[in-house]
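Only one protein chain is missing; all other protein chains are in place.
Let's look at chain A:
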Amino acid sequence: MVMAVAAGRWAALSQAAAAPRLRAAALSSAVPAVSGREGQPREASTRRRGRTPQFVRSQAPPRTERMAVDQDWTSVYPTAAAFKPASVPLPIRMGYPVKRGVPPSKEGNLELIKIPNFLHLTPPAIKKHCAALKDFCTEWPSALDSDEKCEQHFPIETETTDYVSAGTSIRNPKARVVTLRVKLSKLNLDEHAKKKLIKLVGERYCKDTDILTITTDRCPLRRQNYDYGIHLLTVLYHESWKTEMWESEKSEEDMEEYIWENSRSQKNALDTLLRIKASENVSNVTEEELLASDLVNDYRNSVIALKNEGETENNMSRYKESVKKLLNVKA
């Protein structure tokens, strides 16, 4: 009677043990490590009537002893999971050894459980992932085979960042920042509009790469920030094409680059030349003639180069030559 009951319960328990094993193979999430406990049900039932609540350790050996060398590892570790010593057939030891001892073995080794392991990401597993994901991928459009074509069709680059973290909340306030980048050469701007736009945006324009970068984060949502960025771009574009009344008061200090016409340098040069000509008693040469002459042109170019590009060996020597020629100083 006792044996029959025990056998019946043993059958039920072994089914309960078999079911989790099947579920483990099918990527279940709620199953603890079955490896060390399959043997227990068999012993458990026969000993339940025994005296001690402890369960005899002589149960089925761990799964590692029944693993073939060429088994499919992706089914042992299909997803990221903690280290299971009875499922990993490697004799790993981890930890600081005791004096004249060895590092602790893998059974019950908390250090091995603590570290994140990548046993679920072996190359065959990754190949399977890629094969499964291939169905969801589309080809890159063949018409966009070069960077220039991408720039030509999609001149505005939008940059957003998504943040992943561990925790119950997916919200991250840093995710609302949007950065828009556009090359000014792609926008339809004339000289005045371009200069005005560069003055309006100030630091956001990079001269070396000709890229205007607008970063917005003043709105709480990413979509709002993107819309605001596009709105800023539109407004800048239209405003730079307009010419206000007060722009005519632009003085020499506001100029972005050095313009020789109507500058002090031009006045001084012409002054000097006129006086030279007058002292040599040559017939009155007009200003236009002087301006068109090579000497003055040379001088003009060298001064513009000096002012705009800074002082280099080349520029300085050009300036020296042109001044010598202008003032007719020999060697």
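Simple rule for what comes next: a residue touches a chain if its C-beta (ideal position, glycine included) is under 8 Å from a C-beta of that chain, and two chains touch if they have at least 3 such contacts; residues count from 1.
Rule of thumb we're sticking to: contacts and distances are computed from a predicted model.
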item	value
"Palmitoyltransferase", "Proteasome subunit beta", "Elongator complex protein 4" or "28S ribosomal protein S24, mitochondrial" - which is the UniProt name of the missing chain	"28S ribosomal protein S24, mitochondrial"
Of A:P123, A:G167 or A:G202, the one touching the omitted chain in the full complex	A:G167
Positions on chain A contacted by the hidden chain, ascending	13, 16-17, 20, 29-30, 32-33, 36-37, 40-41, 44, 48, 53-55, 57, 80-82, 84-86, 95-96, 98, 104, 107-111, 113-116, 164-170, 172, 174
